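Take a look at the structure set out below.
Here the complex is missing a single protein chain, while all its other protein chains stay put.
After this line comes chain A, so read on.
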């Protein structure tokens, strides 16, 4: 919806619109919204601007309005006027509605074109010689545009860059890249205005600083959209009891189906792809009216996803089961209910998902949260309270990735030779790189040139050389081609194609998941139960089967419980007055916990120890989220090993960590001391798969290795190298290499939540309350039931696992 459909007000529009715009609004009986006019005022004053507004507030038009106004005022002069950057490739629907339709209806002769990886190369070439007035693109395609020698001419006419959905990626590596591109654009077009459009965020000033050149926050006008109607969110409870365990809310299939039946179109959000598959199966079984429902997630083949999206757009589906693959952008006007399966993990995320329903500001969006277990009930309650209080999750702005900087500098070198000092000055204008020191910058340049190794073995292979004028230039055109083929920020995990025997591709699964399958295994995928026939290095060949499927486990880092929801859940535990709002069995659970153990205060770290069936358990209720707890579990069991407690393993969820051992823990404080981060943590991260995964990503983004292009498959003969091996060699011979540093920073900051881990350990000494119990406590149950999918303790375990596998394989393959 573009604007308020209201009777025209007597007050004049301020600032006044140019005639075609004014007439266009009038012809529709529309009134421009306040924030749309505020954006126009900021533009006319030459200010950068950040618009913060909820979904459905007409943000996209607010972003384009000043450009249309200016283009009209200047008679549509030739040259690129506005660049629109979106994190999504599929821009079509929203832009059609908010840009192309108004242009057409106003009869303006403006050219609007898109440019992404899918744009044909002849059109791309033409866009550079005869640019449109408005170019719609992605951060990656913009970076590539900047790598062309004629980019200075292309962008010299640029007046405005509009960044959409900035909240979705500014704090990530794609945000780093865009930030650097903005610094470059500003140099090519000094008067260019920066405009960003954001959903409601906790800290708009953080985004203003990110958007501003050289972090000058005052140069960015903050425009706030009007608040929409409060959403109408309910928690769906099961007909009998709130379950002890599980994350999925699968018990609720029939109730969810009932919601689908009473609404026009429902989106059912799940936190993981595997859960989406399972929920889809459950709903299908409960779908007595045979309503058309679909499933959508990032592992499905692109064609399958497009088909489902088209069916949604045409209003042919009554429900779509989806994952984060739908978190962004795709707008379907007819969605009137959003269901969140399992806990929402954060209030911002919940709000954004709810925003997918009902794009009308003045009507409440309808949503239902289905908690999977008792803790998740508390979390759902906390999320609803947070939404009601307008409390959002904080976004953490981090220093920019050095791998991204390397990619950007190579792009700049491809366009034209540059002076290092000038370039450093320009790069520091991008907030993520404002603190970049001279030495690191020099090392990044040397890394691009020849890998930057202490052993200067590659002088004759340099990709960048410093010429006699002191300018850095690309030494051979082949490296320009290579850069353009390999640039990009998203590095996919290595995957296998899931195919039928006839070759039809259903989608992809990550390699580690495929490695856990053997022929004859069954799993859910693309809404079907599939049996593995065979697999090789690139394909997982399957057939449809009626046999029940085992649960697929796509693991990897998860979205952890946000700090603000964790704080609210802790508050609930300590505040029995709140319990009156809870269902009987949740209240009873807390009451028995209080009777049998204690309920920790908001600042206390409760640690319980108790024996059970010949094992000893230690459960810590630390509420720091799954990722931090996984890391902590590894470290604590190592320390228990060192203390001779014979640890057997650990399990963790977002709320608690449980370790179990043959001998009891009597002094938990000795396990939770902060020095664990100095010794065991470093050792563990360096040896772990986390760091290798991080290294692979920085190696590709930084341009050390070429990315594996889909379609260009690894054949049997052409075995390439593995980044794991490069990592091993580099660690042995040059442990302080730039890329190891970049990988280490990524692993720390983005993969293990080390900040939260550190906070926890720092306060553990003062806040720990230890209860030694005769038996398991009620609060411990939700985490203990996870045992069975356990992590084994470290050590020489790999060999033991292999030996177990040998026994299993022998059993399975026996021909008797």
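Keep this in mind: contacts are C-beta pairs under 8 Å (C-beta built on N, C-alpha and C of every residue); 3 or more make two chains touch, one makes a residue touch a chain; residues count from 1.
Convention: contacts and distances are computed from a predicted model.
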Name the absent chain as its UniProt record does, using one of the following: "Putative phosphoesterase", "ABC transmembrane type-1 domain-containing protein", "Ribose import permease protein RbsC" or "Sarcosine oxidase subunit alpha".
"Putative phosphoesterase"
With the missing chain put back, one of A:279, A:685, A:730 or A:761 would touch it. Which one?
A:730
I'm checking contacts with the chain that's been left out. Which of A:153, A:482, A:578 or A:767 qualifies?
A:482
Considering the whole complex, not just the chains shown, which residues of chain A touch the missing one?
447, 450-453, 455, 457-458, 461, 463, 478-479, 482, 512, 515-516, 518-519, 534, 536-537, 553, 555, 704-706, 716-717, 719-722, 725-726, 728-730, 732-734, 737, 789-792, 797-799, 801-806, 808-810, 813
